[in-house]
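All protein chains but one are shown at their positions in the complex.
Chain lettering (A, B and C) follows the sequence in which the chains are written, and residue indices restart at 1 in each chain.
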Amino acid sequence: MLLMVNRLRVRIPTDRGPVCPVDGVSFTLERGKTLGLVGESGCGKTVLCRAILGLLPKGTMLSKDAEIIFDGQLLNRLPERGLNKIRGREVAMIFQDPMTALNPVMTVGRQLSEPLVHHLGMTAKDAKRKATQLMAATGIPNAEQRARLYPHQLSGGLRQRIAIAMALACEPRLLIADEPTTALDATIQADILDLLSFLHNEKRMAMILITHDLRMAAARTQNIAVMYAGKIVETATTGELFANMRMPYTRALFNAIPRIGNPTHRVLKTIVGQPPNPIDPPQGCRFSPRCLYASLKCKAEEPPLLPEDPLAHRTACWHPLT
Amino acid sequence: MFNQRTILDVQNIRVEFRIEKRKTLRAVSGVSFDIKQGETLGLVGESGCGKSSVARAIMQLPPPTSGRVLLEGDDLTEVSKKQLRQLRPKFQIVFQDSISALNPRQTIGAAIAMPLHIANNGSRSEQKFMVQKMMAQVGIDPEYYNLRPFELSGGQCQRVQIARALMTNPHLLICDEPVSSLDVSVQAQIINLLEDLRCRYGLTMLFISHDLAVVKNVCDRVAVMYMGKLCEIGSSDDLYRFPLHPYTEILLNAVARIEQPRALSDAQTDVMDSPFPAGSPPGCRFHQRCNMKQGICSETEPEMKRVRSDRWVACHVRE
Amino acid sequence: MAHPIQNTESACHGPMPLSEKLGIGFWLSVGWIALVFACAIFADLLPLAEYDAMDWKNQASPPGFRAIRSDSHGQSAITTVYVFGTDTMGRDILARLIYGARISLAVGLIAPMIGLVIGGIIGMLAGFYRGRAETIVMAIMDVILAFPGLVLLLAVYFYLGPGLDKMIFALGFLTIPAFTRVARANTLNFSQRDFVTAARALGQSDIHILAREILPNIVMPMIVYALLIVSYMIVAEGSLSFLALGVPPPTPSWGGMIAGGKEMLDEAAHVSLIPALVMFLTVLSFNLIGDAVRALVDAREGQL
Partner (left out) sequence: MFRHLIKKFLRLLSVLVAVTALTFLMMDVLPGDVAYEIAGADATVEGVKALREALGLDRHIFIRYGDWLAGVVQGDFGRSLLTHEPVANAIFACLPVTLELMMISQILALVLAIPIGIISAYRSRSGLDRAFSATAFAFMSAPVFVMAMVLIYIFALKLRWLPATGFAPLSEGLLANIRSLMLPAASLALLEWAPLMRVLRSDMIATLQETFILSAKAKGLSARKILFDHALKPSSFTLITILGIHIGHLVGGAVIVESIFALPGIGRLLVGAIYSRDLNMVQGCILLITLGYVVVNFLVDALYSFLDPRVRAQAD
């Protein structure tokens, strides 16, 4: 196991009371595998991933018995100094919007060489040369010239390539990609995803791909965890999950996607209602107010994620579909 | 299928913004299309291609730099200010960002009542009754009358916007990326709502989106836009099944490619620096990204030509 | 909810419960300002010495000094307590402070109103209509900003003569460019939002859009800004009085009182330092109140 997250609960104090955007999440990730973390906005997927690297804002609290074990190290007990040796070196991250994730007043070349100097102890000159190579490797033509540009001078696709090159600079063993294509145009999305798949295979690194798009997860991951309102509600290998969606939420989410093959004016299947308020989540199963199959038990008791075996097809549902 | 009355006829509109003294940005350079009664026309393209500028030009906010916009025969670019204000209830718009589209200091009831207020239609209590009736129709609890936009979710705000637009009984509804900032489950709800209202009110719609799948679900006809110009236009079934313009093909492929990974190829589409049409180079705007280009493509700009009854394309190779 | 998670993340940096947020400093400031206000308003009713009565025998007497003097018939002795002492001309500092508060408060509150109303209207129109008029208006504002304010104040002093009303008018005039800028920036921000476009699309007239859509949104930031200007104005009035360019004597003003003790700073520091302290506390209170209100409004605007 490369990464094990156990019983993770993140508590953020707000002026309207504390919220738990991640509320008791456990999952594992094997070396070299890709995990798709799927859910709608507000389900806690971004917070979960930031928690792994200790990147949550001040005042945030993790549950006492939470464990984030990366390669045998307990990350959530590591001091800042120790985490800084992992961040960017062992675990790297890509963000949704490459425009805001790059420093607007620093050339991209310099931003790229930072991790090289910091983690690998390269001289500025070597780092610069290596940065250009990295840019070229992510498919940026004229890398040497472009290294001297500022982020706003590049197109969205190129910016995201820079961000990818930066994340992969120190050949990390885990890459966390937080909606890496959401801010990009469709034609470019496919290119970036292909690039990520290619680099993932070539470098044999593990990857967590956060997305709201089940179709994308279907094509680009080996395992999927579906999150709803701070909890993982279903997880399985990708093939198994799509062949056999057991949790009503997963199926409803999948069915709600408009498809290009649909005839015009076809009525879409929807999920009624809104995602729950994070401050006051519903009792029992959090999906029960919107679920077509909900029983009294669903509204009273919270379903555990079963079976225990982390590699099995697990569902948190009292009435899984068959 | 349709009563063939033309509701909207857009003729060769151009939209230019002056950025500085000598620099102008051409957001739209010569776009024409029409929409028949009861029809939904989809306008697709990537960010920055000028599709929102087309919407705003039709709304005359601001008016196009040149070209004509005929709404049921009235040229909106020609009529007087006063006439335009009288015509406005006939064509309404729904924006992408519902947070920005609703006044944060106004209750949603007041927002939806604004058209009645402007028309001086009915007493206060009558207005409230009409508003609450409309709220129920678009699926907002009428009890929410006195809430403010930030107390609602994005999907609910979008419903408020739709309600406000429908209060005037518009003949044409322009939807500018109405579902793009919504989550999948809510997106489907709003699409269904629009479909439902279309049937109930016999709405004619211009539906702008970057999402080809959404457009396919909603629109009878589709126009594809690239860098301020239309590439092709046709019925959605035909266009999705037999894309003619290479750009349409790339767009459709991209949707499929998200689900079907492929090896890295050298021909990547996103490696250009500037996504904006700086100065238009001669020839077809797409020729630099096109893998079927011929000599003529970099010399003369292709015109929109009719291929079959309802199918137009602007491409030297595929016409 | 587009991104409730991010909302809650930023929320944990920002707002706290109202009572905790305003804090003790805020309430102490409100208390002090209320006291100053009460004194200024009811000065005539308070058992004070005449602010311009000079006690030549007891010049620069220290705080708490008891002056014993015989009454007009030379019989019974009257004890006067100078709580804050007397100034270099033997006038009661407390009485002068309280009457001086009237000047400071009048300037501090009325001058920003002039800027708020005139600058607010100009700024709104400039930000809403844009175009050449906006360029010209903003250029004029630039000139006023670049113009050394002191020269204008001196010119007003010499041309129109000393006087509270003239000073308020001149100081108010000098705040117009700042208010214009704030109003314009806010108007610009809101008139680019889609709800203004939507109102236009519905056929709403410009005047309605300005009054009903934009004004309610910019009123709070403008008032917050005006609150911050109050302390500037009090300081400006003090500076003018300090340079003997303020209200004409013998009307007391804090700046003038501070200047009055300048020469005897070594021997009788309280003559300067007590009015200095009062002025400092008042300015500090306005600053703290302004900042607390700003933080509160920012937090509320953040939700919108």
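As a convention for this text, a residue touches a chain if its C-beta (ideal position, glycine included) is under 8 Å from a C-beta of that chain, and two chains touch if they have at least 3 such contacts.
The structure presented is a predicted model; accordingly, all values stated were derived computationally and were not measured.
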| item | value |
| --- | --- |
| Contact set of the excluded chain (shown chains only) | A, C |
| Hidden partner chain, touching residue among A:V38, A:I86, A:A143 or A:I164 | A:I86 |
| Residue of C:L48, C:M89 or C:L150 touching the missing chain in the full complex | C:L150 |
| Touch residues of chain C, complete complex, unshown partner | 10, 13, 25, 139, 142-143, 146-152, 154-155, 158-159, 231, 235, 238-239, 242-243, 255, 258-259, 262, 265-266, 269, 272-273, 276, 279-280, 283-284, 287-288, 291 |
| Missing-chain contacts mapped onto chain A | 50, 53, 55, 57-58, 80, 83-89, 92-93, 95, 97, 100-106, 114-115, 118-119, 150, 152-153, 163, 166 |
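Just so it is clear, only the chains that are shown with their structure count from here on.
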| item | value |
| --- | --- |
| Most extensive contact between chains (C-beta pair count) | A-B |
| Chain separated most widely from chain B, comparing mean CA positions | C |
| Distance between chain centroids, defined by C-alpha means - chain A, chain B (Å) | 32 |
| Chain A, residues touching no fewer than two other chains | 41, 274-275 |
| Chain B residues counted as touching two or more neighbouring chains | 153 |
| Contact set on chain A toward chain B in their complex | 40-41, 139-141, 153-158, 184-195, 197-198, 212-216, 218-220, 252-253, 256-272, 274-275 |
| Partner chain C, residues of chain B touching it in the complex | 56, 59, 61, 85-86, 88-89, 91-93, 95, 97, 99-106, 111, 114-115, 118, 148-150, 153-154, 161, 164, 168, 181 |
| Partner chain A, residues of chain B touching it in the complex | 46-47, 153, 155-156, 183-189, 191-192, 195, 210-214, 216-220, 236-237, 240, 250-264, 268-275 |
